[in-house]
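Missing here is one protein chain; the remaining ones are kept as they sit in the complex.
Naming follows writing order (A, B and C), and every chain is counted from residue 1.
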Amino acid sequence: MFSPITPAHYLFVGIVLFVTGMICLLTKRNIIAILIGVELILNAANINFIAFSSPVLFPKRVPPLVLDGQIFVLFVMILAAAEAAVALAIALHFYSRFGTVDVDQGDELKG
Amino acid sequence: MTGPDGMAILFWLFAIVTCGGALVVVLSRHIVRAAVGLILSLFGVAMLFLLAGAEFVGAMQLMIYVGGTVVLLAFGVMLTARRPLLPLSTTRDQWLAAVLLACPLTVILVQAALSYAPTDSVSAQVDAHSGVSTPVGMLPVTPARLGMALLGFSQDNHRPDGGEVSHGDSGYLLPFELISVHLLVVLIGAAYLARREVPSGMTPRDNQGQLQ
Amino acid sequence: MNVIPGVDPEDFSVTSETEVRTEELLINMGPQHPSTHGVLRVVLRTDGELVLEAIPHIGYLHRCAEKIGEKVTPRQFIPYTDRMDYLAGMNMNLGWALTVEKLLGLEVPEKARHLRVLIVELNRIASHLVAAGTYGLDLGSFTPFVYCFREREKILNLFEAVCGARLTYSYITVGGLMADLPSGWLDQCEAFLDQFEPVIDDLHDLLSVNHIFVKRTAGVGVLSRELAVDYGCTGPVLRGSGVDWDLRRDGDPFYTRMYRDYDFEVAVCRDGKYPQPSPPVPTEAVLGDCWHRFFVRMVEVVQSVRLVRQAIEKYRLAEGDIGQPIKLNQKLPPGEVYLETECPKGQMGFMIVSLGEAIPWRVRARSSSFCNLSVLPELCRGCLVADVPAIVGSLDIVLGEVDR
Partner (left out) sequence: MAQWLSDWLTLSPQWEWVAYLTVALLQAVILLALVMTAVALATWAERKVAGRIQDRLGPTRVGGRFGWLQPLADGLKLFTKEDLIPANADAVLFRLAPYLSFAPVFGVFMALPFSDGWVAHHFNTAAFFILAVLGLEVFGIILGGYASGSKWSLLGGMREAAQVVSYEVPLAFSAMLPILLAGTMDLVAIGEAQRGWFWNWFVFHDPFTFVAFWIYVICAVAGTNRAPFDLAEAESELVAGFHTEYSGFRWSVFYMGEYAAMAAVCGLGVVLFLGGWNGPIPVAEWLFGPASSTSPIVNFLSQLLGAVNFIIKCIIGVVFMISLRWTLPRPRIDQVMSMCWKYCFPLAALAFLGATLWVLMLPDGLLGQGHPKASTCEQSVMVTVERIETP
């Protein structure tokens, strides 16, 4: 169970990240905490990508899926960074408008 | 059963860091502590990437996620929580809903992970120090190959249906270009959104620079 | 203690702390801040790095100097004067001594006059060295500070040889000076001046023309000519705004006659040029900004060196003695007298109202640092946090003089 490391081990780490990220999303009301939860969920997905494309965990697989997985992870990271930048800009705007970061306060749609 | 090898030790170490960080994120009531938990967690993930033979992606994770995104988050925290250590109030109902939703999800995911059987279930026996043990005939994953793939050269050289690839068949040039444009748009958009009016009656002199 | 008319300090310290809007931050700069030059407290209302308002709170060094002056005789008051601007004790002594002499109608002998010029101008150099050095420190440059203090130390050594004290001299006194120069002192002084002049160029290299220094000071804290006059700014702060005004030339005749046969230029920017020798004014600099206030002092140092050299020559040629101090309990004639002198920080004025006794009825000190400091809120509005030390430093205040 402890060794050797299989893709399933990685999957379990991914599960922990995903579930904690989701709980974070559901329980926090701070807009930045919600952003943190999203990051965790994205990382859970990344872990799976890496695990399934790992040349270490699948040393004999032919054809190797190495690059596809890693490139997907790169794209996810870039998108996550972009998302964080936009979300943060929205959070700052939200804050300067409502004076709080509690998302429940922002329930009016009119500008 | 043999004892854990070097990779296993490191894996468990970083798995604990990752999961511990994630738990800190959920359980802490202070936003800054949550951010620290996220840092730990993402750092652990980066190290897991390194262990899985994805060196470039691991370094990328450190640079973009831990060094960039989370610093951005911390910056946001500072800008929006002037009173140090703003507590996050969470009601019991929210926790109840979260747990109710999380439990079945966990069960399903664990089920899926357990039932997963690798098609070529040959697990790795890798020496911790030599790093990646690549099978004969396969190039190591260097950044150069990743870069070539992003520029439209297929590296795997195989199509899912078994046929040979031709030019531009399975490269990532289009997504790469798309994401570049996307980043540019995001950059401008974020700058536009975060821009703030100069407080009224306050005109920073030209030579004193802009603050935005 | 509030220096802005119409603003109750309580407004800022209590209520606005809770009412302050989200992004604004109320920061206490001082009284234990490294670059407030003493126990000045500036309350900054900032928005991020932008300073919306800066309110100086003073009084931490108040020692009732004026009240003490009404309890002691003029000669006994001398030691209290050099504790006002403790960086220029000689100038303070001189200001008080001249005021009392004016009341008494006393004139000191020629030799004492030249010796006074010599000592006072040396002290001006020392004071400006501290100003320049600490200004470098305010802008994050440590080394010029050490160079300046090294040179100042040599001046203090000279002073120590003259009067035994290094900071609070009580050397210039009513009616003359406490003692004549020890033998060989003038040669030492000349040797010091010879080696000091090249150091000024070093300081120009490290500070005045240094690119980062210019970037930090040019165009920052611009004090317009009108504002400077309105607020009663004096000394280098006033001249930094381009006002050609120096009491050594334009002051009370009782004071200017001390300098009557001396040749010096007032350190002020005329047509974009300062008295030579000095490096050219950088193009970024705006008249009245921190750079000009700083540079005026550097130019004044050069002029003071000139004055000291002339004073040495004149002292050597002068005949007679250095005057006799008045008696400790000398009766003052009834009347009122006010005299301002050009001190390194600005115009220091002393006022005496006498009812004909040995102890003055009223003593008042007009402090240049106090008036110069009062312009701080105007200068700091809309600047960055990093500019606040630059502006405070360029005003070159001494809290002992502000609070008295």
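One rule holds in what follows: a contact is a pair of C-beta atoms (placed from the backbone, for glycine too) under 8 Å apart; a residue touches a chain by one contact, two chains touch by 3 or more.
All of these numbers come straight from a predicted model, not from anything done at the bench.
A.B. asks: Where does the absent chain make contact, in terms of the chains shown?
C.D. replies: When the full complex is considered, the omitted chain touches B, C.
A.B. asks: Of C:Trp96, C:Tyr171, C:Phe192 or C:Phe213, which residue touches the hidden chain?
C.D. replies: C:Phe213
A.B. asks: Based on the whole complex, identify which of C:Ser141, C:Thr168 or C:Gln188 touches the chain you can't see.
C.D. replies: Hidden-chain contact among the options goes to C:Ser141.
A.B. asks: Contacts of subunit B with the missing chain: which residues?
C.D. replies: Answer for subunit B: residues 1-6, 8-9, 30, 32-33, 36, 39, 43, 55-56, 58-60, 62-63, 66-68, 70-72, 74-75, 77-79, 84-85, 128-129, 131, 139-140, 142-145, 147-148, 153-155, 157, 164-167, 208-211 touch the chain left out.
A.B. asks: Which parts of subunit C are in contact with the chain that was left out?
C.D. replies: Interface residues of subunit C facing the absent chain: 25, 27, 33-35, 48-49, 136-143, 146-147, 150, 206-207, 210, 212-213, 215-216, 384-389.
The rule is short, and it goes like this: only the chains that are shown with their structure count from here on.
A.B. asks: Please report how many Å separate the Cα centroid of subunit A from that of subunit B, as a whole number.
C.D. replies: Measuring from centre to centre gives 6 Å for this pair.
A.B. asks: Which parts of subunit C, given as residue numbers and ranges, touch two or more other chains?
C.D. replies: 22-23
A.B. asks: What positions in subunit A touch 2 or more of the other chains?
C.D. replies: 95-96
A.B. asks: Which bits of subunit A are touching subunit B when the two form their complex?
C.D. replies: Answer in residue numbers: 2-13, 15-24, 26-30, 32-33, 35-37, 39-40, 43, 46-47, 50-51, 53-61, 63-71, 73-75, 77-82, 84-86, 88-93, 95-96, 101.
A.B. asks: Name, in rising order, each residue of subunit B that touches subunit A in their complex.
C.D. replies: Listed in rising order, the residues of subunit B that touch subunit A are 2-5, 7-8, 11-12, 15, 18-19, 22-23, 25-26, 31, 34-35, 38, 41-42, 45, 48-49, 51-54, 56-57, 60-61, 64-65, 68-70, 72-73, 75-77, 79-81, 86, 88-90, 94-95, 97-99, 101-102, 105-106, 109-110, 112-114, 116, 118-126, 132-135, 138, 140-141, 145-146, 149-150, 155-158, 172, 175, 179, 182-183, 186-187, 189-194, 196.
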